[in-house]
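Complex shown without one protein chain; remaining protein chains in place.
Read from first to last, the chains carry the letters A, B and C; within each, the first residue is number 1.
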């Protein structure tokens, strides 16, 4: 390496540590793409996960002194995910996340391990002789997500959810009675389209997770079904109220869920004015838009003892 | 407008037309986002289309002389799509495309009208009391496409298809016997994963389209089902052979189809070497990748009289 | 609306409020796309912003009772952004965000207003007679961001930053001395490529913001230049250390900055093994990848009085 390229000599007169300090930090590996095929006697089972691992801990010297002792390389994290997938990815992504997080928090320097998993569901292709044992079509209607945190003391946090679930109600949605001022032009709507591409995540009660008695696949399915049922059934006076209605329905349906967070864009569909062309438009022809959009973010939880 | 901003005086000494001429050209409106809700007595029907219109014709003076006489504004095309959607979008996207293309080719300057439509399928949300009459979830597994061309003389071309259909075979796929030279390192594979996100389009016989006897929704469904069935059933010696097998199965199933084109990325899934960690990996743990990818593009058509 | 479509009668026997309560929540409008052109005597000035507004406040009844009194429609927020853009977008996006946030927090129900702005920089097109007064090319090398929060009591928080800034060092980056265990296969690297697409945000000292003496365009430029200079100059023993070095350089350069957060993917470039083809590869030919990637997230702040 020619001299021109060498690093500048650090300013030895000056210790940055007297002026600055390290705040919150974490590091890890993201977008670990993992597909597993379990080759059973009569059919194959497929799982398609994207895993991210992040660690928190005592990494001050790594940042401030360039000292890498104790650093687990993110490449090692990736290797661990693939190695663990061999034998320990036997059930839900949530359970796999717990296995991984408990492993990583075992490293000396690590105070907390966080594992995020997205699952792309696949369906067996229907054939004349029934569902194919070995051929699949990506479902595409949603992404299943799991978020797991384990800290050194052993406390755990598991959140599950759905992302990119795109839903539409063609009636039973209104928006009236809102505030009007000099910047308000939106008319009241007694009957409007409501469309969204939602992310809903829910936290399981920590003691239930520690007790090991949650069937994460079953609870996920119960929560998802309750969400969609409530979406279809309810009358929506606002997106905010829809979140309350869906979130409470999910917790009614699944006792292990402690709280639900929803992030709900309101993807506006504007009724086209066809009168210029001599046509009416009784709620039939809409322009679908993605920007700008309303964005509602709310958490609903079980009432805590006052 | 201050003088500085004015257009430069055109160079009257010089006639660009002596040196250059206009070649192929078309113009139109893309990404016209259209959702229709048909409000029946017992349920609503939803269609979600993205429409693009393009026109070809005698537009020389528009380009070379800035003369806009005869130009149909692309904004007018958009208005027309919404106006036609009011009463004439009663069946398939293909039929709607034909209505639109026949309208646009009626303009004097227009020699050919091309309409491309993408449809996002939605499903009724299942509820305890059956499929919801008025609440929908986006299917997400594929996009339906239709491409329609009508020329001034009345000849038509209709192509239908699927896009973004993501499929995987976990066995019955091999790749052996290929050429080897000094740049070849790929081992032969007797049993590999095959994954793709495919675009398949098929053309209907022109006389059948003109005869008006094609039920575009039914033929689309027949072709799509044949494609997926063949994908699941066949043994694949190469992606190229898979295209041949699927395309011929589609034409076997649906006589109105004249030819099929497939563009098939080969989304490689690499078996992870776990031996470094003391583990075997008998076809169970894979890295899923998107780049680089193989890309195979082939058309298969009915044999033409020699 | 036929009876089938009506909302289910709410279960009057049951008061959801006894079981559940609303947690954290906010709502607003996102992706408000705004371009302004200031038409000066000799040239036009262009700004291209994407604005998001979010409000926090007492919105319990909106969620739990469908009561919209006090709700500011997100459409009203959008209108306000465009109206304010007419006269009050005269300087930096940060200052515009403060104007907007102070307006929104003035609503009775609102306890905190949050405004996020992304700016796409454009450059005057160079011409033979100098920079064009009225024609621009999008710079594309980064997005400038501003995040403003104002609460009812008048306290403010302003964070500025860059996003999507893609940088690469072709030497002066190493990674050695990290932990090795049974899952570690990564060799030590004395000289590697380092590439990232970074997001860096920095907070201004609250009293300086309230004092009104920050020139947000000038401080942004100082911080950005210090970041890029430090990136180019430093020797990187790890991505973590690079963050420390760049962040402290930014605070050294700009006294109004209180802390810096960086989110730095490590976009791996793998040296290709060309020995199979009889070729060496002395750090010249690389595969560029985006997944998986390392992801480092750290905040550095001025030392606080112990």
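Basically, a contact is a pair of C-beta atoms (placed from the backbone, for glycine too) under 8 Å apart; a residue touches a chain by one contact, two chains touch by 3 or more.
Note that the coordinates shown come from a computational prediction; the quantities given were computed from them, not determined experimentally.
**Student:** Among B:44, B:78 or B:224, which residue is in touch with the absent chain?
**Tutor:** Final answer for the missing-chain contact: B:78.
**Student:** Where does subunit B touch the missing chain, residue by residue?
**Tutor:** 1, 5-8, 16, 18-33, 52, 54, 59, 62-76, 78-80, 83, 107, 171-172, 175-179, 181, 183-186, 191, 233-235, 237-241, 243-244, 247-248, 251, 259, 261, 265-266, 290-304
**Student:** By the contact definition given up top, give the residues of subunit A that touch the hidden chain.
**Tutor:** Residues in contact with the chain left out: 2, 4-5, 41-43, 133-134, 182-183, 185, 276-278.
**Student:** Determine and list the subunit C residues touching the chain excluded from the picture.
**Tutor:** 33-39, 44, 46, 48, 79, 82-83, 85-87, 122-123, 125-128, 132, 134-142, 164-172, 193, 228-229, 231-233, 269, 272, 274, 276-277, 279-289
What we mean here is this: only the chains that are shown with their structure count from here on.
**Student:** Farthest from subunit A in C-alpha centre terms, which chain would that be?
**Tutor:** B
**Student:** For subunit B versus subunit C, what separation do you get between their C-alpha means, in angstrom?
**Tutor:** Each chain reduced to its C-alpha mean, subunit B and subunit C end up 36 Å apart.
**Student:** Take the average of all CA coordinates in subunit A, do the same for subunit C, and state the distance between these two points in whole angstrom.
**Tutor:** 20
**Student:** Please compute the C-alpha centroid of subunit A, do the same for subunit B, then give the distance between them in whole Å.
**Tutor:** 31
**Student:** Check each residue of subunit A and list the ones that touch at least two other chains.
**Tutor:** Residue numbers touching two or more other chains: 33, 79, 83, 171-172, 233.
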